[in-house]
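The following block contains the structure, expressed as C-alpha coordinates.
Removed from the display is one protein chain of the complex; every other protein chain stays in position.
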Amino acid sequence: MIRKHTRRAVKAAFAISLGVAIVIGLFAAVLARPAHSAGPTIIIGTKNFPEEFILGQLYKQALEAKGFAVSYKENIGSTELTQSALTSGKINMYPEYTGVIVQVVFHRNKSGATAAATYKLAKQLLAPKGYTLLNPTPFFDTDVVVVTNATAKKYGLKSIADLKKVGNFKFGAFPECKTRNTCLVGYKKQYGITNVTFVPLAGISVYSLLDSGKIVAGDGFSTDPPLAKPSKYTVLADPKHVTGFQNVAPIVSTPIVKTLGAKFTSTVNAVSAKLTLPAILAMNKAVIVDKQSAASVAGKFLQANGLK
Amino acid sequence: MSGPGPVIPSFGQGSSCVTGDHLFCWDWVRQHWSDTLGPALVQHLELTFIAVAIGFALAFPLALLAHRFRLLEQPLGVVSALLYTIPSVALFQFLIPFTGLTTTTVEVALVAYTLVMLFPNIVAGLRSAPPDVLEAAHGMGLTSRQVLWSVELPLAVPAIIGGLRIAVVSTVAIATIAAFVLPEGLGYPIFLALKEPTPFKTEIYSAAFLAVALALCCDAVFVVLRRVLVPWARKGLA
Partner (left out) sequence: MTIADAANAHTFVEAIHFIGDNPGLLATKALEQLALSGAALLLAVAVALPLGVVLGHFHRGSNLAIGTSIVGRGLPSLALIAALLTVLGIGFVNNMVALAVLGTGPILTNSFDGVDRVDRDAVEAARGMGMTGSQILRRVELPLAVPLIFTGIRVSAVTILATAPIAAIAGGGGLGDIIVNQASYRLAGVVGASLCVMLLSAVVFLALAGIQVAVTPRPLRGSRVGGSPPRKEML
(Lines give C-alpha, C1' and ligand atoms only; values in the text may rest on other atoms or scores of the structure.)
Protein backbone atom coordinates (compact mmCIF):
# COMPACT_ATOMS: atom_id res chain seq x y z
CA MET A 1 0.00 0.00 0.00
CA ILE A 2 1.22 3.56 -0.56
CA ARG A 3 3.01 4.82 2.48
CA LYS A 4 1.49 7.56 4.54
CA HIS A 5 4.07 10.28 4.09
CA THR A 6 4.15 9.71 0.37
CA ARG A 7 0.39 10.11 0.31
CA ARG A 8 0.63 13.37 2.16
CA ALA A 9 3.37 14.59 -0.12
CA VAL A 10 1.27 13.84 -3.14
CA LYS A 11 -1.76 15.54 -1.64
CA ALA A 12 0.31 18.57 -0.90
CA ALA A 13 1.77 18.56 -4.38
CA PHE A 14 -1.69 18.50 -5.86
CA ALA A 15 -3.08 21.26 -3.77
CA ILE A 16 -0.09 23.43 -4.46
CA SER A 17 0.02 22.87 -8.19
CA LEU A 18 -3.70 23.40 -8.59
CA GLY A 19 -3.48 26.55 -6.55
CA VAL A 20 -0.51 27.82 -8.51
CA ALA A 21 -2.29 27.08 -11.77
CA ILE A 22 -5.36 29.02 -10.74
CA VAL A 23 -3.36 31.93 -9.45
CA ILE A 24 -1.27 32.15 -12.59
CA GLY A 25 -4.36 31.91 -14.74
CA LEU A 26 -6.11 34.73 -12.90
CA PHE A 27 -2.98 36.83 -12.87
CA ALA A 28 -2.54 36.42 -16.59
CA ALA A 29 -6.16 37.24 -17.26
CA VAL A 30 -5.84 40.43 -15.31
CA LEU A 31 -2.60 41.37 -17.02
CA ALA A 32 -4.11 40.76 -20.42
CA ARG A 33 -6.58 43.54 -19.92
CA PRO A 34 -5.18 46.85 -21.20
CA ALA A 35 -3.89 49.14 -18.48
CA HIS A 36 -5.91 52.24 -17.74
CA SER A 37 -4.01 55.41 -18.55
CA ALA A 38 -4.90 59.05 -18.78
CA GLY A 39 -6.70 59.69 -22.03
CA PRO A 40 -7.69 57.17 -24.65
CA THR A 41 -5.16 54.67 -25.97
CA ILE A 42 -4.17 55.02 -29.59
CA ILE A 43 -4.43 51.57 -31.11
CA ILE A 44 -2.35 51.50 -34.27
CA GLY A 45 -2.80 48.64 -36.70
CA THR A 46 -0.95 47.80 -39.88
CA LYS A 47 -1.59 45.80 -43.00
CA ASN A 48 0.42 42.74 -43.81
CA PHE A 49 3.58 43.83 -45.56
CA PRO A 50 6.94 45.32 -44.47
CA GLU A 51 6.33 48.88 -45.67
CA GLU A 52 3.26 49.01 -43.45
CA PHE A 53 5.26 47.62 -40.52
CA ILE A 54 7.78 50.45 -40.97
CA LEU A 55 5.03 53.07 -41.14
CA GLY A 56 3.31 51.61 -38.11
CA GLN A 57 6.53 51.62 -36.09
CA LEU A 58 7.30 55.18 -37.16
CA TYR A 59 3.98 56.52 -35.93
CA LYS A 60 4.00 54.34 -32.83
CA GLN A 61 7.44 55.36 -31.64
CA ALA A 62 6.96 59.03 -32.48
CA LEU A 63 3.74 59.16 -30.48
CA GLU A 64 5.22 57.25 -27.57
CA ALA A 65 8.14 59.67 -27.51
CA LYS A 66 5.65 62.48 -27.00
CA GLY A 67 4.01 60.70 -24.10
CA PHE A 68 0.92 59.20 -25.71
CA ALA A 69 -0.39 55.78 -24.72
CA VAL A 70 -0.04 53.55 -27.76
CA SER A 71 -1.03 49.97 -28.38
CA TYR A 72 0.32 48.34 -31.54
CA LYS A 73 -1.30 45.58 -33.58
CA GLU A 74 1.01 44.64 -36.38
CA ASN A 75 0.26 42.52 -39.43
CA ILE A 76 -3.54 42.39 -39.18
CA GLY A 77 -4.07 41.38 -42.80
CA SER A 78 -5.27 42.80 -46.08
CA THR A 79 -7.05 46.09 -46.60
CA GLU A 80 -10.42 44.45 -45.97
CA LEU A 81 -9.35 42.86 -42.70
CA THR A 82 -7.63 46.00 -41.45
CA GLN A 83 -10.71 48.04 -42.34
CA SER A 84 -12.81 45.52 -40.41
CA ALA A 85 -10.57 45.98 -37.42
CA LEU A 86 -10.97 49.75 -37.72
CA THR A 87 -14.74 49.81 -38.05
CA SER A 88 -15.23 47.31 -35.25
CA GLY A 89 -13.05 49.35 -32.94
CA LYS A 90 -10.21 46.90 -32.51
CA ILE A 91 -7.88 49.59 -33.80
CA ASN A 92 -8.44 53.31 -34.17
CA MET A 93 -5.61 54.28 -36.51
CA TYR A 94 -3.69 52.84 -39.41
CA PRO A 95 -1.69 54.05 -42.41
CA GLU A 96 -3.58 53.66 -45.70
CA TYR A 97 -2.95 54.56 -49.32
CA THR A 98 -5.12 57.39 -50.69
CA GLY A 99 -6.02 55.67 -53.95
CA VAL A 100 -6.93 52.49 -52.07
CA ILE A 101 -9.29 54.47 -49.87
CA VAL A 102 -11.10 55.88 -52.87
CA GLN A 103 -11.18 52.86 -55.13
CA VAL A 104 -11.16 49.91 -52.75
CA VAL A 105 -12.77 51.05 -49.55
CA PHE A 106 -15.36 53.23 -51.27
CA HIS A 107 -15.48 51.28 -54.53
CA ARG A 108 -15.16 54.30 -56.80
CA ASN A 109 -14.18 53.63 -60.36
CA LYS A 110 -11.52 56.25 -60.55
CA SER A 111 -9.21 58.13 -58.23
CA GLY A 112 -8.76 61.87 -58.53
CA ALA A 113 -6.87 63.25 -61.50
CA THR A 114 -3.84 64.16 -59.41
CA ALA A 115 -2.28 63.02 -56.17
CA ALA A 116 -3.66 66.05 -54.36
CA ALA A 117 -7.14 65.53 -55.75
CA THR A 118 -7.08 61.88 -54.71
CA TYR A 119 -6.12 62.83 -51.17
CA LYS A 120 -8.84 65.44 -50.98
CA LEU A 121 -11.45 63.00 -52.25
CA ALA A 122 -10.37 60.32 -49.80
CA LYS A 123 -10.57 62.80 -46.93
CA GLN A 124 -14.05 63.88 -47.96
CA LEU A 125 -15.28 60.30 -48.24
CA LEU A 126 -13.97 59.32 -44.81
CA ALA A 127 -15.21 62.33 -42.85
CA PRO A 128 -18.94 61.49 -42.73
CA LYS A 129 -18.06 57.95 -41.59
CA GLY A 130 -16.31 59.32 -38.52
CA TYR A 131 -12.72 59.05 -39.67
CA THR A 132 -10.16 61.77 -40.15
CA LEU A 133 -7.44 61.56 -42.75
CA LEU A 134 -4.27 63.22 -41.55
CA ASN A 135 -1.63 64.71 -43.86
CA PRO A 136 -0.27 62.61 -46.73
CA THR A 137 3.33 61.55 -47.17
CA PRO A 138 5.43 62.90 -50.01
CA PHE A 139 6.16 59.34 -51.22
CA PHE A 140 3.69 57.22 -53.08
CA ASP A 141 3.63 53.48 -53.62
CA THR A 142 1.44 52.08 -56.36
CA ASP A 143 0.77 48.57 -57.52
CA VAL A 144 2.90 47.52 -60.45
CA VAL A 145 2.71 44.53 -62.73
CA VAL A 146 5.95 42.60 -62.57
CA VAL A 147 7.39 39.77 -64.65
CA THR A 148 10.81 38.18 -64.63
CA ASN A 149 13.27 39.54 -67.16
CA ALA A 150 13.19 36.19 -68.93
CA THR A 151 9.42 36.33 -69.34
CA ALA A 152 9.57 39.90 -70.60
CA LYS A 153 12.07 38.88 -73.24
CA LYS A 154 10.15 35.75 -74.20
CA TYR A 155 6.89 37.53 -74.97
CA GLY A 156 8.28 40.99 -75.76
CA LEU A 157 6.48 42.60 -72.83
CA LYS A 158 6.95 46.33 -72.24
CA SER A 159 3.61 47.53 -71.00
CA ILE A 160 0.61 45.93 -69.30
CA ALA A 161 -1.36 45.86 -72.54
CA ASP A 162 1.30 43.55 -74.01
CA LEU A 163 0.09 40.79 -71.68
CA LYS A 164 -2.67 40.12 -74.20
CA LYS A 165 0.02 38.36 -76.24
CA VAL A 166 0.46 35.71 -73.57
CA GLY A 167 -2.00 32.83 -73.53
CA ASN A 168 -3.99 32.18 -70.37
CA PHE A 169 -1.51 32.89 -67.56
CA LYS A 170 -1.31 32.79 -63.80
CA PHE A 171 -1.30 36.16 -62.06
CA GLY A 172 -0.34 36.36 -58.41
CA ALA A 173 -1.38 39.15 -56.07
CA PHE A 174 -2.82 39.99 -52.68
CA PRO A 175 -6.49 38.96 -52.63
CA GLU A 176 -7.79 42.52 -52.80
CA CYS A 177 -6.21 42.96 -56.23
CA LYS A 178 -8.84 40.72 -57.78
CA THR A 179 -11.65 43.20 -57.19
CA ARG A 180 -9.74 46.45 -57.35
CA ASN A 181 -10.11 49.11 -59.98
CA THR A 182 -6.48 49.97 -59.31
CA CYS A 183 -5.51 46.40 -60.03
CA LEU A 184 -6.92 43.40 -61.90
CA VAL A 185 -10.33 44.90 -62.60
CA GLY A 186 -8.66 48.02 -63.95
CA TYR A 187 -6.27 45.97 -66.10
CA LYS A 188 -9.21 44.09 -67.54
CA LYS A 189 -11.24 47.19 -68.25
CA GLN A 190 -8.50 49.51 -69.48
CA TYR A 191 -6.10 47.10 -71.18
CA GLY A 192 -8.36 44.21 -72.09
CA ILE A 193 -6.39 41.65 -70.06
CA THR A 194 -8.90 38.85 -69.60
CA ASN A 195 -6.75 35.74 -70.05
CA VAL A 196 -5.88 35.51 -66.38
CA THR A 197 -6.00 32.82 -63.66
CA PHE A 198 -5.84 34.64 -60.34
CA VAL A 199 -3.56 33.22 -57.64
CA PRO A 200 -4.09 34.94 -54.27
CA LEU A 201 -1.00 35.41 -52.11
CA ALA A 202 -1.34 33.79 -48.72
CA GLY A 203 2.01 34.24 -47.04
CA ILE A 204 4.66 33.75 -49.70
CA SER A 205 5.88 36.85 -51.52
CA VAL A 206 5.01 37.42 -55.16
CA TYR A 207 8.72 37.43 -56.01
CA SER A 208 9.16 33.91 -54.62
CA LEU A 209 6.30 32.72 -56.78
CA LEU A 210 7.76 34.44 -59.85
CA ASP A 211 11.16 32.88 -59.20
CA SER A 212 9.74 29.40 -58.86
CA GLY A 213 7.61 29.76 -61.97
CA LYS A 214 4.36 29.27 -60.14
CA ILE A 215 3.04 32.49 -61.65
CA VAL A 216 3.88 34.29 -64.88
CA ALA A 217 3.09 37.82 -63.77
CA GLY A 218 2.52 39.31 -60.36
CA ASP A 219 1.40 42.39 -58.50
CA GLY A 220 4.24 44.14 -56.73
CA PHE A 221 4.67 47.52 -55.11
CA SER A 222 6.67 50.29 -56.72
CA THR A 223 8.85 50.70 -53.62
CA ASP A 224 9.82 47.01 -53.32
CA PRO A 225 13.60 46.53 -53.03
CA PRO A 226 13.69 43.73 -55.65
CA LEU A 227 12.62 46.34 -58.19
CA ALA A 228 15.55 48.63 -57.46
CA LYS A 229 17.99 48.67 -60.36
CA PRO A 230 19.65 46.43 -61.39
CA SER A 231 16.64 44.19 -61.07
CA LYS A 232 15.82 40.60 -61.96
CA TYR A 233 12.32 41.78 -62.77
CA THR A 234 10.69 44.00 -65.36
CA VAL A 235 7.99 46.46 -64.42
CA LEU A 236 5.36 46.75 -67.14
CA ALA A 237 4.39 50.30 -68.05
CA ASP A 238 0.98 51.64 -67.04
CA PRO A 239 0.37 54.58 -69.42
CA LYS A 240 -3.28 54.94 -68.46
CA HIS A 241 -2.44 55.32 -64.73
CA VAL A 242 -4.81 52.54 -63.78
CA THR A 243 -2.97 52.06 -60.52
CA GLY A 244 -3.83 55.54 -59.45
CA PHE A 245 -2.20 57.83 -56.94
CA GLN A 246 -1.11 56.20 -53.72
CA ASN A 247 0.39 58.50 -51.14
CA VAL A 248 0.12 57.25 -47.58
CA ALA A 249 -2.05 59.02 -45.04
CA PRO A 250 -3.04 57.83 -41.56
CA ILE A 251 -6.73 57.16 -41.02
CA VAL A 252 -7.68 58.01 -37.44
CA SER A 253 -11.04 57.77 -35.79
CA THR A 254 -12.35 61.32 -35.38
CA PRO A 255 -13.18 61.07 -31.66
CA ILE A 256 -9.54 60.20 -30.96
CA VAL A 257 -8.34 63.17 -32.99
CA LYS A 258 -10.72 65.48 -31.16
CA THR A 259 -9.79 64.17 -27.74
CA LEU A 260 -6.03 64.14 -28.20
CA GLY A 261 -5.94 67.45 -29.99
CA ALA A 262 -3.28 69.42 -31.80
CA LYS A 263 -0.30 67.76 -30.12
CA PHE A 264 -1.41 64.42 -31.58
CA THR A 265 -2.02 65.63 -35.11
CA SER A 266 1.18 67.69 -35.25
CA THR A 267 3.25 64.70 -34.06
CA VAL A 268 1.80 62.43 -36.71
CA ASN A 269 2.02 65.02 -39.46
CA ALA A 270 5.64 65.79 -38.59
CA VAL A 271 6.51 62.14 -39.23
CA SER A 272 4.55 61.95 -42.48
CA ALA A 273 6.25 65.09 -43.80
CA LYS A 274 9.65 63.40 -43.59
CA LEU A 275 8.66 60.32 -45.57
CA THR A 276 10.03 61.09 -48.99
CA LEU A 277 10.62 58.45 -51.63
CA PRO A 278 14.38 58.14 -50.93
CA ALA A 279 13.62 57.78 -47.22
CA ILE A 280 11.10 54.98 -47.64
CA LEU A 281 13.27 53.23 -50.22
CA ALA A 282 16.20 53.26 -47.79
CA MET A 283 14.04 51.95 -44.97
CA ASN A 284 12.49 49.25 -47.14
CA LYS A 285 15.94 48.12 -48.19
CA ALA A 286 17.15 48.02 -44.59
CA VAL A 287 14.23 45.83 -43.54
CA ILE A 288 13.76 43.61 -46.56
CA VAL A 289 17.30 43.25 -47.90
CA ASP A 290 19.49 43.83 -44.86
CA LYS A 291 17.04 42.06 -42.54
CA GLN A 292 16.97 44.73 -39.88
CA SER A 293 13.84 44.86 -37.76
CA ALA A 294 11.20 47.43 -38.69
CA ALA A 295 11.27 48.70 -35.11
CA SER A 296 14.98 49.49 -35.09
CA VAL A 297 14.92 51.03 -38.56
CA ALA A 298 12.00 53.26 -37.62
CA GLY A 299 13.71 54.19 -34.37
CA LYS A 300 16.94 55.20 -36.09
CA PHE A 301 15.08 57.28 -38.66
CA LEU A 302 13.08 59.14 -36.03
CA GLN A 303 16.16 59.84 -33.95
CA ALA A 304 18.11 61.13 -36.94
CA ASN A 305 15.29 63.56 -37.66
CA GLY A 306 14.70 64.75 -34.13
CA LEU A 307 11.30 63.13 -33.87
CA LYS A 308 12.20 60.79 -31.01
CA MET B 1 5.29 72.86 -49.16
CA SER B 2 7.46 71.31 -46.48
CA GLY B 3 10.89 72.12 -45.08
CA PRO B 4 14.20 70.47 -45.94
CA GLY B 5 14.24 66.79 -46.80
CA PRO B 6 14.75 64.21 -44.07
CA VAL B 7 18.05 62.97 -42.77
CA ILE B 8 18.41 59.37 -43.82
CA PRO B 9 20.68 57.67 -41.33
CA SER B 10 22.68 54.59 -42.03
CA PHE B 11 20.69 51.58 -40.90
CA GLY B 12 23.59 49.22 -40.97
CA GLN B 13 24.38 47.15 -44.01
CA GLY B 14 23.32 43.56 -43.79
CA SER B 15 26.31 41.27 -43.93
CA SER B 16 27.10 39.61 -47.23
CA CYS B 17 25.82 36.41 -45.69
CA VAL B 18 22.38 37.93 -45.25
CA THR B 19 22.15 39.76 -48.56
CA GLY B 20 23.57 36.80 -50.42
CA ASP B 21 20.99 34.50 -48.83
CA HIS B 22 23.47 31.96 -47.54
CA LEU B 23 22.33 28.89 -45.66
CA PHE B 24 22.75 30.22 -42.14
CA CYS B 25 24.02 33.53 -40.86
CA TRP B 26 25.26 33.44 -37.26
CA ASP B 27 25.92 37.13 -37.30
CA TRP B 28 22.25 37.84 -37.97
CA VAL B 29 21.28 35.61 -35.07
CA ARG B 30 23.69 37.35 -32.73
CA GLN B 31 22.64 40.79 -33.91
CA HIS B 32 18.92 40.16 -33.72
CA TRP B 33 18.67 37.94 -30.69
CA SER B 34 17.57 40.80 -28.46
CA ASP B 35 15.10 42.42 -30.82
CA THR B 36 13.53 39.48 -32.61
CA LEU B 37 14.33 35.96 -31.44
CA GLY B 38 14.66 36.59 -27.70
CA PRO B 39 11.33 38.41 -27.26
CA ALA B 40 9.61 35.83 -29.46
CA LEU B 41 10.92 33.03 -27.26
CA VAL B 42 9.75 34.76 -24.09
CA GLN B 43 6.33 35.45 -25.59
CA HIS B 44 6.08 31.82 -26.64
CA LEU B 45 6.90 30.62 -23.13
CA GLU B 46 4.29 32.93 -21.68
CA LEU B 47 1.61 31.83 -24.13
CA THR B 48 2.31 28.17 -23.43
CA PHE B 49 2.57 28.46 -19.69
CA ILE B 50 -0.62 30.47 -19.26
CA ALA B 51 -2.55 28.15 -21.55
CA VAL B 52 -1.50 24.99 -19.75
CA ALA B 53 -2.02 26.54 -16.32
CA ILE B 54 -5.56 27.62 -17.11
CA GLY B 55 -6.22 24.41 -19.01
CA PHE B 56 -5.20 22.36 -16.02
CA ALA B 57 -7.18 24.51 -13.62
CA LEU B 58 -10.25 23.80 -15.75
CA ALA B 59 -9.56 20.20 -16.67
CA PHE B 60 -8.94 19.00 -13.14
CA PRO B 61 -12.34 19.84 -11.64
CA LEU B 62 -14.04 18.73 -14.84
CA ALA B 63 -12.28 15.39 -14.60
CA LEU B 64 -13.28 15.02 -10.97
CA LEU B 65 -16.87 15.70 -11.98
CA ALA B 66 -16.72 13.19 -14.81
CA HIS B 67 -15.21 10.66 -12.46
CA ARG B 68 -18.07 11.08 -10.02
CA PHE B 69 -20.85 11.37 -12.58
CA ARG B 70 -20.00 8.87 -15.28
CA LEU B 71 -22.74 10.24 -17.50
CA LEU B 72 -20.73 13.40 -18.10
CA GLU B 73 -17.79 11.59 -19.60
CA GLN B 74 -19.35 10.70 -22.93
CA PRO B 75 -20.50 14.18 -23.95
CA LEU B 76 -17.30 15.79 -22.68
CA GLY B 77 -15.35 13.17 -24.57
CA VAL B 78 -17.23 13.85 -27.79
CA VAL B 79 -16.64 17.60 -27.47
CA SER B 80 -12.94 16.88 -26.99
CA ALA B 81 -12.72 14.76 -30.11
CA LEU B 82 -14.58 17.39 -32.15
CA LEU B 83 -12.28 20.14 -30.98
CA TYR B 84 -9.25 18.23 -32.16
CA THR B 85 -10.47 18.23 -35.75
CA ILE B 86 -10.87 22.00 -35.91
CA PRO B 87 -7.89 23.48 -37.78
CA SER B 88 -6.15 25.78 -35.33
CA VAL B 89 -5.73 28.46 -38.00
CA ALA B 90 -9.48 28.65 -38.34
CA LEU B 91 -10.20 28.62 -34.61
CA PHE B 92 -7.90 31.58 -34.00
CA GLN B 93 -9.57 33.60 -36.75
CA PHE B 94 -13.03 32.68 -35.54
CA LEU B 95 -12.34 34.00 -32.05
CA ILE B 96 -11.08 37.43 -33.12
CA PRO B 97 -14.50 39.08 -33.46
CA PHE B 98 -15.30 37.95 -29.91
CA THR B 99 -12.08 38.61 -28.06
CA GLY B 100 -10.24 40.98 -30.36
CA LEU B 101 -6.67 41.09 -31.66
CA THR B 102 -5.30 40.25 -28.27
CA THR B 103 -3.49 37.49 -26.44
CA THR B 104 -6.85 36.49 -24.99
CA THR B 105 -7.99 35.22 -28.37
CA VAL B 106 -4.95 33.00 -28.70
CA GLU B 107 -5.20 31.84 -25.11
CA VAL B 108 -8.83 30.82 -25.41
CA ALA B 109 -8.00 28.56 -28.33
CA LEU B 110 -4.85 27.17 -26.68
CA VAL B 111 -6.72 26.50 -23.43
CA ALA B 112 -9.39 24.66 -25.38
CA TYR B 113 -6.81 22.37 -27.00
CA THR B 114 -5.04 21.85 -23.66
CA LEU B 115 -8.32 20.90 -22.02
CA VAL B 116 -8.92 18.34 -24.72
CA MET B 117 -5.55 16.74 -24.05
CA LEU B 118 -5.62 16.87 -20.26
CA PHE B 119 -9.17 15.80 -19.57
CA PRO B 120 -9.03 12.20 -20.82
CA ASN B 121 -5.64 11.67 -19.23
CA ILE B 122 -6.78 12.81 -15.79
CA VAL B 123 -9.97 10.78 -16.02
CA ALA B 124 -8.04 7.69 -17.09
CA GLY B 125 -5.64 8.27 -14.22
CA LEU B 126 -8.46 8.51 -11.70
CA ARG B 127 -9.94 5.33 -13.11
CA SER B 128 -6.69 3.42 -12.93
CA ALA B 129 -7.08 2.40 -9.29
CA PRO B 130 -7.49 -1.39 -9.24
CA PRO B 131 -10.96 -2.39 -8.02
CA ASP B 132 -9.67 -4.58 -5.21
CA VAL B 133 -7.67 -1.69 -3.77
CA LEU B 134 -10.79 0.48 -3.81
CA GLU B 135 -12.76 -2.27 -2.12
CA ALA B 136 -10.12 -2.61 0.53
CA ALA B 137 -10.16 1.10 1.14
CA HIS B 138 -13.94 1.19 1.47
CA GLY B 139 -13.70 -1.84 3.68
CA MET B 140 -11.33 0.02 5.99
CA GLY B 141 -14.03 2.61 6.48
CA LEU B 142 -12.72 5.44 4.31
CA THR B 143 -15.33 7.83 2.94
CA SER B 144 -15.53 8.52 -0.79
CA ARG B 145 -13.66 11.77 -0.35
CA GLN B 146 -10.89 10.12 1.61
CA VAL B 147 -10.63 7.39 -0.99
CA LEU B 148 -10.34 10.05 -3.66
CA TRP B 149 -7.57 11.96 -1.97
CA SER B 150 -5.55 9.14 -0.49
CA VAL B 151 -5.94 6.43 -3.11
CA GLU B 152 -7.29 7.53 -6.47
CA LEU B 153 -5.45 10.82 -6.83
CA PRO B 154 -2.00 9.55 -5.92
CA LEU B 155 -2.51 6.67 -8.31
CA ALA B 156 -3.56 9.18 -10.98
CA VAL B 157 -0.36 11.20 -10.70
CA PRO B 158 1.57 9.36 -13.43
CA ALA B 159 -1.29 9.78 -15.88
CA ILE B 160 -1.71 13.41 -14.97
CA ILE B 161 1.96 14.13 -15.44
CA GLY B 162 1.81 12.22 -18.71
CA GLY B 163 -1.12 14.38 -19.78
CA LEU B 164 0.66 17.58 -18.79
CA ARG B 165 3.72 16.46 -20.69
CA ILE B 166 1.71 15.92 -23.87
CA ALA B 167 -0.23 19.14 -23.32
CA VAL B 168 2.82 21.33 -22.85
CA VAL B 169 4.71 19.89 -25.79
CA SER B 170 1.68 20.13 -28.08
CA THR B 171 0.86 23.66 -26.96
CA VAL B 172 4.38 24.79 -27.81
CA ALA B 173 3.76 23.48 -31.32
CA ILE B 174 0.26 24.93 -31.75
CA ALA B 175 1.34 28.29 -30.39
CA THR B 176 3.50 28.82 -33.46
CA ILE B 177 0.33 28.94 -35.56
CA ALA B 178 -0.99 31.70 -33.32
CA ALA B 179 1.35 34.05 -35.11
CA PHE B 180 -1.07 33.95 -38.02
CA VAL B 181 -3.38 36.27 -36.07
CA LEU B 182 -1.17 37.76 -33.39
CA PRO B 183 2.39 38.99 -33.92
CA GLU B 184 3.76 37.07 -30.94
CA GLY B 185 5.60 33.88 -30.31
CA LEU B 186 8.17 32.00 -32.33
CA GLY B 187 5.80 31.57 -35.25
CA TYR B 188 5.89 35.27 -36.05
CA PRO B 189 9.51 35.45 -37.24
CA ILE B 190 8.75 32.42 -39.42
CA PHE B 191 5.75 34.09 -41.03
CA LEU B 192 7.73 37.28 -41.60
CA ALA B 193 10.64 35.36 -43.08
CA LEU B 194 8.31 33.52 -45.47
CA LYS B 195 6.94 36.84 -46.65
CA GLU B 196 10.29 38.11 -47.86
CA PRO B 197 10.91 38.18 -51.63
CA THR B 198 13.14 35.19 -51.03
CA PRO B 199 12.23 33.36 -47.80
CA PHE B 200 14.90 34.23 -45.27
CA LYS B 201 16.50 30.95 -44.29
CA THR B 202 18.36 32.02 -41.16
CA GLU B 203 15.30 33.45 -39.48
CA ILE B 204 13.24 30.38 -40.33
CA TYR B 205 15.85 27.93 -39.11
CA SER B 206 16.63 29.80 -35.89
CA ALA B 207 13.00 30.31 -34.90
CA ALA B 208 12.18 26.71 -35.82
CA PHE B 209 15.13 25.44 -33.84
CA LEU B 210 14.10 27.45 -30.80
CA ALA B 211 10.54 26.14 -30.98
CA VAL B 212 11.67 22.53 -31.19
CA ALA B 213 14.30 23.03 -28.47
CA LEU B 214 11.67 24.58 -26.23
CA ALA B 215 9.38 21.60 -26.73
CA LEU B 216 12.17 19.15 -25.97
CA CYS B 217 13.23 21.04 -22.83
CA CYS B 218 9.68 21.08 -21.52
CA ASP B 219 9.47 17.37 -22.23
CA ALA B 220 12.64 16.74 -20.27
CA VAL B 221 11.30 18.77 -17.35
CA PHE B 222 8.29 16.50 -17.13
CA VAL B 223 10.36 13.34 -17.33
CA VAL B 224 12.35 14.59 -14.34
CA LEU B 225 9.19 15.71 -12.56
CA ARG B 226 7.68 12.28 -12.92
CA ARG B 227 10.72 10.61 -11.49
CA VAL B 228 10.60 12.94 -8.50
CA LEU B 229 6.89 12.70 -7.78
CA VAL B 230 6.28 9.12 -8.71
CA PRO B 231 9.35 7.14 -7.72
CA TRP B 232 7.39 3.93 -7.49
CA ALA B 233 6.20 3.86 -11.09
CA ARG B 234 8.20 1.84 -13.54
CA LYS B 235 9.29 3.22 -16.88
CA GLY B 236 6.92 3.10 -19.82
CA LEU B 237 3.67 3.62 -18.03
CA ALA B 238 2.98 7.31 -18.60
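Labels for the chains are A and B, by order of writing; each one numbers its residues from 1.
Heads up, the rule we're going with is that a contact is a pair of C-beta atoms (placed from the backbone, for glycine too) under 8 Å apart; a residue touches a chain by one contact, two chains touch by 3 or more.
Quantities reported herein were computed from a predicted structural model and do not represent experimental measurements.
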| item | value |
| --- | --- |
| Displayed chains contacting the withheld chain | A, B |
| Sole residue of B:G5, B:G38, B:P61 or B:P130 that reaches the chain not shown, by the stated touch rule | B:P130 |
| Full-complex contact with the absent chain, from B:V7, B:V42, B:L65 or B:I86 | B:I86 |
| For subunit A, the residues touching the chain missing from this view | 1-2, 77-81, 83-84, 87-88, 105-106, 129, 174-176, 178, 200, 202-204, 208-209, 212, 214 |
| Residues belonging to subunit B that touch the chain removed from view | 82, 84-91, 93-94, 96-98, 128, 130, 133, 155, 165-166, 169-170, 172-177, 179-180, 186-187, 190-191, 193-194, 199, 201, 204-205, 207-208, 211-212, 215-216, 218-219, 232-234, 236-237 |
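The rule we apply is simple: only the chains that are shown with their structure count from here on.
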| item | value |
| --- | --- |
| In the complex with subunit A, residue positions of subunit B that touch it | 2-3, 5-9, 11-14, 18-19, 28, 32, 35-36, 46, 49-50, 53-54, 56-57, 60, 96-97, 100-104, 107, 149-151, 153-155, 157, 183, 188, 191-192, 194-200, 202-203, 229, 232 |
| Touching residues (chain side subunit A, partner subunit B) in the complex | 2, 6-7, 10-11, 13-14, 17-18, 20-22, 24-25, 28-29, 32, 45, 48-50, 73-76, 85, 88, 90-91, 138, 203-205, 207-208, 211, 224-226, 273-276, 278-279, 282-283, 286, 288-293, 295-297, 300-301, 303-305 |
